[in-house]
Structures are given as structure tokens and as C-alpha cells.
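Can you read through this structure? Questions will come right after.
With one protein chain held back, the other chains of the complex are shown just where they sit.
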Amino acid sequence: MTGFLAITLLLAAPLLLAAAGELLLERAGSIQIGLEGTMLIGAFTAFAAARSGAGPHAALLAAAFAGLLAGAAFAAFAVAGRADPILVGTAWNLVAAGGTAFSYRLLAGATGSVLEVRTLPPLAFGLPAAVLAAFFVPVAVEVFLARTRPGLALVAAGENPLALAATGGSVVAVRTAASVAAGALGALGGALLVLTVSPTFVEGVTAGRGFLALALVVFARWKPLRLVPGALLVAGATALQYRLQAGGSRIPYAVFLALPGLLALFALAATRGRGGAPKALGTPAP
Amino acid sequence: MSRESAARRFAVAAAALSAAAAALVGLALLAGTSPFDAVRALAEGAAGSRAALGETLARATALVLTAVGASLAFRAGVLNIGLEGQFLAGAVAAAAVGPLLAGSPLAARAGLLAAAALAGALWVVPAAYLEARRGVPEVLSTILLNLVAAAAVSGLVRGALQDPGGDYPQSRALPDAVRLAPLAAGSRVTAAILIALALALFATLLLEWTPFGLKLRATGLAPAAARAIGLPHARLRFLAFAASGALAGLAGGLEVLAVTGRLYDPFTAGAGYTGIAAALLGGSHPLAAALSAVLFAALGAGSSAMQRDTGVPGALATIVPGVLVLAVLAARARLARKAA
Partner (left out) sequence: MSIAAGRLAADSGEILRGGSPVSYRNAKDARHAGLVLVPQHDLLIGAASVADNLAFLDPAAPFFESAESRRARVGRLAQAFGLELGAADARADALPVGTRQRIEIAGALAGDPDVLILDEPTAVLSPDETAALFASLRKRADAGAAVVLITHRLAEVFAGSDRLTLLARGRSVKTCRVSETTPQEIGGLLVASAEGAERPGPTTSDVPARARQFSNEPLPSLALTGFAPNVASAVRTERVSLSLSPGELLVLLAIDGNGADTIARAIAGLERFSGRVEVGGVPLPPSGDPLAFRAAGGAFVPADRREEGLVAALSLSENLALPNPPGSVFLDRAAMRAHAEERLSAFGIRYASPAALAGSLSGGNQQKAVLARELAHRPGVLVAVHPTRGLDLASAAAVRSRILDACRSGTAALVVTADPDEAQLFGAPLRVVTRGRLSAVLEPATPAATLGRLMAGLEG
């Protein structure tokens, strides 16, 4: 596999995981704009686990677990607590960014040196198993939503929560479960970043990917399979940046940095934003 | 939001304070320090000396403005999460325009700040357009614009705006004559803080005492009713959106003019998001938001001293505002449900 394609897939995997989790949550009717913070939590947990001797796969599991807890905490505020999820998400980003920076400093001390961790071993095409598996997650989400009973309940929670309640379901329970899953997936996305792309933790290692993942969900019109082309597009832009930079290109650095964000904005404009959004997105549970 | 009973306000404040206290104590213990030492260092760093107070007020300048901007937007029902990017837009304008302005220092400052406010307001336009014509939620587009702005700053300080006098990622410095003199020797605070607080007052007057403010509040409190009653719903929202962007841009301009003298990368230290947190803590009242902003600025000033003296990482200053907001949101939501 050519270097460019491999790097694109590598960069797309964290985005895909985080976006898939967020898609589940939004289809259920909630929204977590603090996804960036959850990814940071996952990234730091993986880093900390790896530094304390765990192997890369164990670090992934630790991150997933931290993500589960994060998702549960978010749901406590924004679902069961009925606080506005957007506002909770904003505060969440502060707590997570500050919390991971705080913890990193305690872990790493005041030294400025970079602490490396062991990366995930490659399985095929030079890519680790976890990265390859990430591409199957959207498929799993699609099957879950389209073919299973709990999936239908989740769709109902996002489209017509009163109907779910009328047939005896609990909107709070469904949305909380979705949040827990979204937390785990987001954290795994962050963990992948630390265990593959940049084998260390720095403040801001996620570099806005959590926000890009939010845009990907809208761009995919909340349909899981459509997350893949979007993630590849954004990741491709970043891979292009690395390639052209390495090749001594004269195109300003900033264009590449801005490219993912600009691409996401244009994609949103093209797909008319709200079309296909779950009807009850962002509304409190009845 | 405007008519909470005294009992409710007390309950919410109590929740917030206990959460903050718990966070402070917990974080200090995690860092292996006595909470007393940590809080004492924090307090000294924030207000223990003239220099410390100066630092707090210097940091508060930008935060007060972004907090007031966020309040205006939220009161109109506009979820402007892009204050960070609008702040940067203002800073870029100030750094670009500043070194070029000739004439009296006063005129130069006025021109620079006007450019900064305009840049902030303009940075809102793509998001407003996408929302009005394409149905893209402004939460999303403003956040993405933050990313684009940060990238733009990164590029500009290494390219078009770079100070030719060296190879650092920073812009040309503003001429000393244009920059505001510090109010107290040895600190970074300038008259800019007074501008910020004046604007907070102005925003409060606007909301509570003008016809425009009443219409704005109605639009934010009951958008469906506002439309049915015959208020120019879309125009009011856009004006609030643009005003909040202008305030954030002004904050960026003042940061360059009064505090740093030039643009560098990274520039914001979260001024936009922290401003939003201050607004939320203050219930989207401009004055309460401004007060919360000063509090957060104090935390920021104190935390570097605290980190130096006790080893408790300064990131505490980012955690505590987040915890406060979460506590307030949870308490308010809980009380609202009980009342219903």
C-alpha cells in the first residue's frame, strides 16, 4: 500500500470512530459537542496506561473504559439531568482539556522532553488491527440501526421520543446507552491518535479532530456508511499536507492546516445542513 | 433566566461554590499539595500584590469582552460557540492594520480597534449565512470557523504578517506610541479593562432598557412566539450574532493593542471558550458574566503563581470554570424540573 494511502487510512480511523459514536448519540436525539474533550480523555488514558507498562492493546482497552465512564457522566448531566447538551458539551471541553493537561503535567513532571509510548503493531498493509477494524464500525452501526430492535428504539428516541415512551420504552435509558457507546468510541479515537500517528501525548494532540467529527456526522446526513467517504476526504487533506510539506512545496503551511475545517464547512453548505437530522435532536427527553 | 427567585439563585450559587471547592481541594490533593497551600498561592497570585492584581485585570480584559459577547448572543437564542475564532479575527486585523496606521496615537488606536471589531463581526457572516440559507446549525459552523481561524493565524505569523526582524512566528510589533501604557508600573493592565467593563455596562443597559433589547430578549426566550407576534426574528438574531462577534473581535484587538503588542501562535489560550463559560455562569447577564470573567481571570493569574510555588499544574484554571458551569447547569436543570 502506498505511503499516501496508508497515512490517509491511519488518519481517517480516529475520525471514523469518533464520528460513528457521535452519530449514534445524535440519532438517539442527544448531541455531544465536547467530543474533542472525550477524545482527549481517551488519548491521555491510553498514554498513561502505556507509560505505566501496559501494552498498546491494553492501553486501548483502558481508553475505551475511560470513554464509557465519560459517556455515562455526560448522560448524567445532559440526558437524565435535562441540562442543555450544547452547553454541557462546551463545559465538558474545558474540563477535559484542563483535566488532561493537568494530569499530563503530573505524570510527566516539569520536563520538556517528549515521552514516547509503544505504538500498535501493524497487522496488514502496514496498518494496525485497530485501524483496520475502525472501518467496520460504521457498517456495524448501520446494521444495528437498520435491523435490530434496540436500533429501532434508538431511532425512535431521536425522531419521536413521545412514541417511544408511549410504547413503553425509556428515552433516557436509550440516550444514556448511546452516550456510553459514543464515549467509548470517541475515547478509542483519541487513543488511536496516541498509539499510532503521534506516539506521545501533547496538549492539544487531538487538534480539533473532535470538532471535525461533528461536521462529518452532519455531512453524512446521519447515515453511518456515509461517514467513510467524509473521513477519507478530510484525512486525505491532512495526508496531502504532510506529503507536500515533505516535498518542499511552496504552498503556505496555513492552507493545509485550514483545509480540513474549510472542507467540512463547504461540505456542510453543499448538503444543506439540517436535512436528514433526527427530528428530536437536542430536545430534552420527555 | 432573568427572574429567578432569590431562593433559586442561592441554591444554584451554593451548588456552584461547593463544586468549585471540591474541585480545588481534589486537584490540590492529586498534585500532592495541601489544599490550603494551593488556595493561598492561588489567591496571592491573583490579588496578593499590585502586580498580581494587575495581571488579573490584564487577563480579564479579553475575557470580559468575550463573556459579554456570549451573553448577548445567548440572550437572543444564538448559539455562538465561535468566539474563539472571532477573537482571532480581531487580533489578526489589529496586528495587520496596526503597524501601518499613521497619525496621532489616539486615531491609530481607534482605527485599529474599529478594524478589529469589524473583523470579528465579519467572521460571523459565513456562519450566519450558512444557518439562514443552508440550515447549517450555527453551533457547528462557528466551531469549524474557530479551527480555520487558528490555522490562519498559524500561517499568517509565519508568512504575510511575520515580523521581518527575525524568524519567529510572530507579527510585527505595534509602535510603542500606539500601545496603551500600563496603568500600574510593572503590570500588564491598561485602560483597556475600563473599556471592557464599560461595554459590559452598556450591554446590560441595551438589553434591559431599550426597545431593541426587549425585542432581542423576547426572541431568545420564545422564538416561536417572537415569529408569531410579528418580531423581525431573523434580523434580531443576526444583529445579536454580529454584535457578539464584534465584541470578541474587539477583545482580540485589545489583546494585541494593550497586552501583547503583537500577534503570535498560539494566541488565544481559550479566551473564547472561557468567555462562554463565564457567560453561562452569569446566566447570560452581561454584568454577571463580566464578574465571572474577572473571577476566571483571577484563577488564570493565580494559577501560574500556584504552579510555580506549589507544583499544582496551572491547568487547574481551565478545569475549575468547566466544573463551575457543569454544576450550575445541573443545578438549574434540576430546579427547573422540580418547578415544572
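Should a chain be cited, it is by its letter among A and B, assigned in written order, with residues numbered from 1 in that chain.
Basically, contacts are C-beta pairs under 8 Å (C-beta built on N, C-alpha and C of every residue); 3 or more make two chains touch, one makes a residue touch a chain.
Being a predicted model, the structure only gives us computed values, none of them experimental.
Participant: Which is it among A:5, A:107 or A:165 that touches the chain not included here?
Facilitator: Of these options, the touching residue for the absent chain is A:165.
Participant: Considering the whole complex, which of A:46, A:59 or A:153 touches the chain not shown?
Facilitator: A:153
Participant: By the contact criterion defined above, which parts of chain B meet the unshown chain? Give residue numbers in ascending order.
Facilitator: Counting only chain B, the missing chain is touched by 1-3, 209-211, 213-215, 217-218, 221-222, 224-232.
Participant: Of the residues in chain A, which ones touch the absent chain?
Facilitator: Those residues of chain A that touch the unshown chain are 146-150, 152-153, 155-156, 159-160, 162-163, 165-169, 276, 278-279.
The working rule: only the chains that are shown with their structure count from here on.
Participant: Could you tell me the distance, in whole angstrom, between the mean C-alpha positions of chain A and chain B?
Facilitator: The answer is 27 Å.
Participant: Given the complex with chain A, which residues does chain B contribute to the contact?
Facilitator: So the residues of chain B touching chain A come out as 27, 30-31, 79, 81, 126, 130-131, 134-137, 139-141, 143-148, 150-152, 154-156, 158-159, 270, 273-274, 276-277, 280, 313, 315-323, 325-326, 329-330, 332-334, 336-337.
Participant: Taking the touch rule as given, give the residues of chain A at its contact with chain B in the complex, in rising order.
Facilitator: Against chain B, chain A makes touches at 33, 77, 81-84, 86-88, 90-99, 101-102, 105-106, 208, 211-212, 214-215, 218, 252-255, 257-258, 260-262, 264-265, 268-269, 272-275.
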